[in-house]
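A single protein chain has been removed from this complex, and every other one stays in its place.
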Amino acid sequence: MALDGNAIGGLLLEIFGSEMTSAEVTCAACGAVGPVAETTVYVRGPGTVVRCRRCTSVLMVIARVRGLNCVDLSGLTALEAKARPDD
Amino acid sequence: MTSPVSRGFHRLRRPTGAEAGKLPPGQHVTTDFPVLSAGPTPHTPLQEWTFSIRQGGQTLRSWTWPEFQGMPAETVTADIHCVTRWSKLGTVWRGVPVAALLDQVEHDAQYALAFSDGGYTTNLPVKDVSGGQAWLAFDYDGQPLAPEHGGPARLLVPHLYFWKSAKWVRGLELLGHDQPGFWENYGYHNYGDPWREQRYAGD
Partner (left out) sequence: MAGTAVRGRLTWQVATVTAVTAETDSVRTIALDLPDWPGHRAGQHLDVRLTAEDGYNAERSYSIASADGEPVAITVERLDDGEVSPYLTRELRPGDQMEVRGPIGNWFTWGTHDGGPLLLIAGGSGVVPLRAILRHRERSGSSVPARLLYSSRTLADVIYRAELDQYGGSAEVRYTLTRSQPPGWGGFAGRVDDAMLARIAWPASQRPLAFICGPTPFVEAVAELLVARHYPVSRVKTERFGGA
């Protein structure tokens, strides 16, 4: 089932230590830029796969193996967290 | 700090006595058929579909859909076990034994990497797909295999965790060495025997 980046807000909080759904991600394959919240996310398999909504190429893969998160970010060229004025 | 127990919460349905013997460790039975995937459902038209066996950069043999449908098929009843802990008992498929396809090529490979539309891959020893334990399945439960479950054809290797039964499979790359596929690269087990609970590398 395809969801969006909102569904992994907690997981990304765990990995990055801060809110990431509003972080801006740049796709390494097609250059599309947008918030993590709008990526296409597949969560029900052995791991989590985050794909570019525009070109479907893989941006991130997160696999939880024996309690540790293995994170592959090689599908993106930039990931920039945005601070809110009221954070 | 230890987590407080949530009164009355327990894992999903424990196996009954009758089923307990049939389940690998850590699994529970499901009656539905969860759809798990790593990407969007591909929709390769049948007239473009092929299944290929490749080695060393060459295609040794390739089947079009009509050629594939012309191969002798079997009905298979199997229990399937997903690494996410659900198992589905008594699933019924129709498929061509992978052995029948491999028999049509000459090779000396020990390992295979199955590859699918959308880029998914998974690795298996050749002997695990050639000894009457693996099929290229195109029907599930009496109907043509639905796209969300891997149709038009998927690998079916029920003696291993179900991530090895690659959906939307388009061929096997034969190799002299074991090469980790998509999930194996992230720490999932290269072999994946559910009865020895081989979920992660090193298990």
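Here the chain labels run A and B in written order, and each chain numbers its own residues starting at 1.
Here is the rule we go by: a residue touches a chain if its C-beta (ideal position, glycine included) is under 8 Å from a C-beta of that chain, and two chains touch if they have at least 3 such contacts.
Keep in mind the model is a prediction, meaning the values are calculated, not measured.
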Item to check | Touching residues on chain A - with respect to the absent chain | outcome: 1-7, 9-10, 13, 17, 19, 21-22, 35-38, 43-44, 82, 84, 86
Checklist entry - What is the set of chain B residues that contact the non-displayed chain in the whole complex? => result 3-12, 30-32
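The rule we apply is simple: only the chains that are shown with their structure count from here on.
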Checklist entry - Distance-wise, how many Å sit between the C-alpha centres of chain A and chain B, to the nearest whole number? => result 27
Checklist entry - Can you list the chain B residues touching chain A in their complex? => result 34-40, 83-84, 119, 163, 183, 186-188, 200-201
Item to check | Parts of chain A lying in touch with chain B, wherever the complex brings them together | outcome: 1-2, 40, 42, 44-47, 49, 51, 56, 58, 61, 63, 65-66, 70, 72
